[in-house]
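What you see is the complex with one protein chain gone and the rest in place.
Coming up: chain A.
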(Lines give C-alpha, C1' and ligand atoms only; values in the text may rest on other atoms or scores of the structure.)
Protein backbone atom coordinates (compact mmCIF):
# COMPACT_ATOMS: atom_id res chain seq x y z
CA UNK A 1 0.00 0.00 0.00
CA UNK A 2 1.15 3.54 -0.62
CA UNK A 3 -0.19 6.93 0.31
CA UNK A 4 -0.29 10.07 -1.85
CA UNK A 5 3.46 10.61 -1.54
CA UNK A 6 4.10 7.09 -2.78
CA UNK A 7 5.53 6.05 0.58
CA UNK A 8 5.07 2.41 1.47
CA UNK A 9 3.17 1.56 4.64
CA UNK A 10 -0.07 2.11 6.35
CA UNK A 11 -1.95 5.26 5.50
CA UNK A 12 -3.57 7.23 8.29
CA UNK A 13 -7.02 6.48 6.90
CA UNK A 14 -6.27 2.78 6.75
CA UNK A 15 -4.84 2.72 10.26
CA UNK A 16 -7.91 4.47 11.64
CA UNK A 17 -10.33 2.20 9.86
CA UNK A 18 -8.44 -0.86 11.15
CA UNK A 19 -8.46 0.58 14.68
CA UNK A 20 -12.15 1.35 14.47
CA UNK A 21 -12.97 -2.04 12.96
CA UNK A 22 -10.84 -3.80 15.57
CA UNK A 23 -12.54 -1.97 18.42
CA UNK A 24 -15.96 -2.77 16.98
CA UNK A 25 -15.02 -6.42 16.51
CA UNK A 26 -13.74 -6.55 20.10
CA UNK A 27 -16.98 -5.11 21.44
CA UNK A 28 -19.06 -7.53 19.38
CA UNK A 29 -16.89 -10.41 20.59
CA UNK A 30 -17.38 -9.37 24.22
CA UNK A 31 -21.12 -9.61 23.76
CA UNK A 32 -20.99 -12.86 21.77
CA UNK A 33 -18.49 -14.58 24.07
CA UNK A 34 -20.99 -15.68 26.74
CA UNK A 35 -23.91 -16.08 24.32
CA UNK A 36 -22.35 -18.73 22.08
CA UNK A 37 -21.34 -21.13 24.89
CA UNK A 38 -24.80 -20.55 26.41
CA UNK A 39 -26.45 -21.71 23.18
CA UNK A 40 -24.23 -24.75 22.63
CA UNK A 41 -24.57 -25.94 26.24
CA UNK A 42 -26.38 -29.13 25.12
CA UNK A 43 -23.12 -30.29 23.52
CA UNK A 44 -21.55 -30.42 26.97
CA UNK A 45 -24.14 -32.86 28.29
CA UNK A 46 -23.77 -36.60 27.80
CA UNK A 47 -26.94 -38.57 27.20
CA UNK A 48 -27.52 -41.34 29.71
CA UNK A 49 -24.79 -43.95 29.67
CA UNK A 50 -26.05 -45.58 32.84
CA UNK A 51 -27.60 -49.01 33.16
CA UNK A 52 -31.15 -49.66 34.30
CA UNK A 53 -32.52 -52.79 35.91
CA UNK A 54 -34.72 -54.56 33.35
CA UNK A 55 -36.48 -56.56 36.06
CA UNK A 56 -35.64 -59.82 34.26
CA UNK A 57 -33.31 -62.53 35.54
CA UNK A 58 -30.82 -64.26 33.33
CA UNK A 59 -32.90 -67.44 33.52
CA UNK A 60 -36.03 -65.62 32.24
CA UNK A 61 -34.52 -65.21 28.79
CA UNK A 62 -35.24 -68.04 26.37
CA UNK A 63 -33.45 -69.06 23.21
CA UNK A 64 -36.51 -70.02 21.10
CA UNK A 65 -38.47 -66.74 21.13
CA UNK A 66 -37.79 -63.23 22.44
CA UNK A 67 -39.25 -62.19 25.79
CA UNK A 68 -40.70 -58.72 26.16
CA UNK A 69 -39.94 -56.53 29.14
CA UNK A 70 -41.04 -53.02 30.13
CA UNK A 71 -38.65 -51.19 32.42
CA UNK A 72 -37.93 -47.68 33.64
CA UNK A 73 -34.96 -45.56 32.74
CA UNK A 74 -34.05 -42.47 34.72
CA UNK A 75 -33.88 -39.52 32.38
CA UNK A 76 -32.82 -35.93 32.91
CA UNK A 77 -34.59 -33.57 30.50
CA UNK A 78 -33.41 -30.07 31.37
CA UNK A 79 -34.85 -29.35 34.81
CA UNK A 80 -37.24 -32.29 34.60
CA UNK A 81 -36.05 -35.65 35.89
CA UNK A 82 -38.29 -38.61 35.36
CA UNK A 83 -38.38 -42.34 34.93
CA UNK A 84 -39.28 -43.09 31.35
CA UNK A 85 -40.91 -46.33 30.29
CA UNK A 86 -38.76 -48.34 27.89
CA UNK A 87 -39.37 -51.66 26.19
CA UNK A 88 -36.98 -54.38 25.13
CA UNK A 89 -37.20 -57.82 23.60
CA UNK A 90 -34.60 -60.23 24.95
CA UNK A 91 -33.39 -63.52 23.50
CA UNK A 92 -30.36 -65.74 23.83
CA UNK A 93 -28.53 -66.06 20.53
CA UNK A 94 -27.04 -69.30 19.18
CA UNK A 95 -23.96 -68.91 21.39
CA UNK A 96 -26.13 -68.36 24.48
CA UNK A 97 -25.33 -64.67 24.73
CA UNK A 98 -28.22 -62.42 25.75
CA UNK A 99 -29.27 -59.81 23.22
CA UNK A 100 -31.78 -57.10 24.05
CA UNK A 101 -33.52 -55.54 21.05
CA UNK A 102 -35.25 -52.19 20.93
CA UNK A 103 -38.76 -52.46 19.45
CA UNK A 104 -38.31 -49.20 17.53
CA UNK A 105 -38.52 -49.92 13.81
CA UNK A 106 -35.33 -48.88 12.02
CA UNK A 107 -37.36 -47.53 9.12
CA UNK A 108 -39.25 -44.57 10.60
CA UNK A 109 -39.48 -45.25 14.31
CA UNK A 110 -42.82 -47.01 14.81
CA UNK A 111 -43.04 -49.70 17.49
CA UNK A 112 -42.76 -53.22 16.09
CA UNK A 113 -44.89 -56.00 17.56
CA UNK A 114 -43.69 -59.49 18.38
CA UNK A 115 -45.71 -62.56 17.37
CA UNK A 116 -47.65 -63.39 20.52
CA UNK A 117 -50.89 -65.10 21.46
CA UNK A 118 -53.82 -63.53 23.30
CA UNK A 119 -52.02 -63.79 26.66
CA UNK A 120 -48.90 -62.12 25.38
CA UNK A 121 -46.92 -65.36 25.22
CA UNK A 122 -44.56 -65.78 22.27
CA UNK A 123 -45.64 -68.18 19.56
CA UNK A 124 -44.10 -69.34 16.28
CA UNK A 125 -44.06 -66.99 13.35
CA UNK A 126 -46.94 -67.13 10.89
CA UNK A 127 -44.98 -66.04 7.81
CA UNK A 128 -41.83 -68.10 7.77
CA UNK A 129 -38.89 -66.67 9.61
CA UNK A 130 -40.39 -63.19 10.26
CA UNK A 131 -41.31 -62.73 13.89
CA UNK A 132 -41.43 -58.95 14.50
CA UNK A 133 -43.84 -56.95 12.35
CA UNK A 134 -44.08 -53.21 12.05
CA UNK A 135 -47.67 -51.89 11.74
CA UNK A 136 -46.65 -48.83 9.73
CA UNK A 137 -45.00 -49.90 6.49
CA UNK A 138 -44.83 -53.68 6.70
CA UNK A 139 -41.26 -53.92 7.96
CA UNK A 140 -40.45 -57.31 9.44
CA UNK A 141 -37.61 -58.93 11.36
CA UNK A 142 -36.51 -62.38 12.53
CA UNK A 143 -36.40 -63.41 16.20
CA UNK A 144 -32.87 -61.91 16.27
CA UNK A 145 -34.13 -58.65 14.82
CA UNK A 146 -32.62 -59.20 11.37
CA UNK A 147 -34.62 -57.19 8.85
CA UNK A 148 -36.33 -58.41 5.67
CA UNK A 149 -34.32 -56.60 2.97
CA UNK A 150 -37.37 -56.57 0.68
CA UNK A 151 -39.23 -54.33 3.15
CA UNK A 152 -38.57 -50.68 4.04
CA UNK A 153 -36.28 -51.13 7.09
CA UNK A 154 -32.70 -51.37 5.90
CA UNK A 155 -30.96 -52.37 9.12
CA UNK A 156 -31.62 -54.77 12.00
CA UNK A 157 -33.34 -53.71 15.22
CA UNK A 158 -31.09 -51.67 17.52
CA UNK A 159 -29.52 -53.35 20.54
CA UNK A 160 -29.33 -52.34 24.18
CA UNK A 161 -26.02 -52.79 25.90
CA UNK A 162 -26.48 -55.79 28.21
CA UNK A 163 -24.79 -56.36 31.56
CA UNK A 164 -25.58 -59.20 33.97
CA UNK A 165 -25.18 -58.35 37.64
CA UNK A 166 -25.88 -61.09 40.18
CA UNK A 167 -28.23 -62.82 37.75
CA UNK A 168 -30.16 -59.57 37.08
CA UNK A 169 -30.12 -58.22 33.56
CA UNK A 170 -29.17 -54.56 33.32
CA UNK A 171 -29.80 -52.65 30.10
CA UNK A 172 -27.76 -49.67 28.95
CA UNK A 173 -27.32 -47.47 25.91
CA UNK A 174 -28.90 -48.31 22.57
CA UNK A 175 -26.63 -48.80 19.59
CA UNK A 176 -27.20 -49.51 15.92
CA UNK A 177 -26.21 -52.65 14.11
CA UNK A 178 -24.82 -52.63 10.59
CA UNK A 179 -27.24 -53.31 7.77
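Points to keep in mind about this one:
One rule holds for everything that comes next: a contact is a pair of C-beta atoms (placed from the backbone, for glycine too) under 8 Å apart; a residue touches a chain by one contact, two chains touch by 3 or more; residues count from 1.
Basically, contacts and distances are computed from a predicted model.
Not shown: a single chain whose UniProt protein name, out of "Response regulator", "Menaquinol:cytochrome c reductase cytochrome b subunit", "ATP synthase epsilon chain" or "Cobalt transport protein CbiN", is "Menaquinol:cytochrome c reductase cytochrome b subunit".
Taking the complete complex into account, A:44 is the one of A:8, A:44 or A:119 that touches the chain left out.
For chain A, the list of residues touching the undisplayed chain reads 31, 34-35, 37-41, 44, 78-80.
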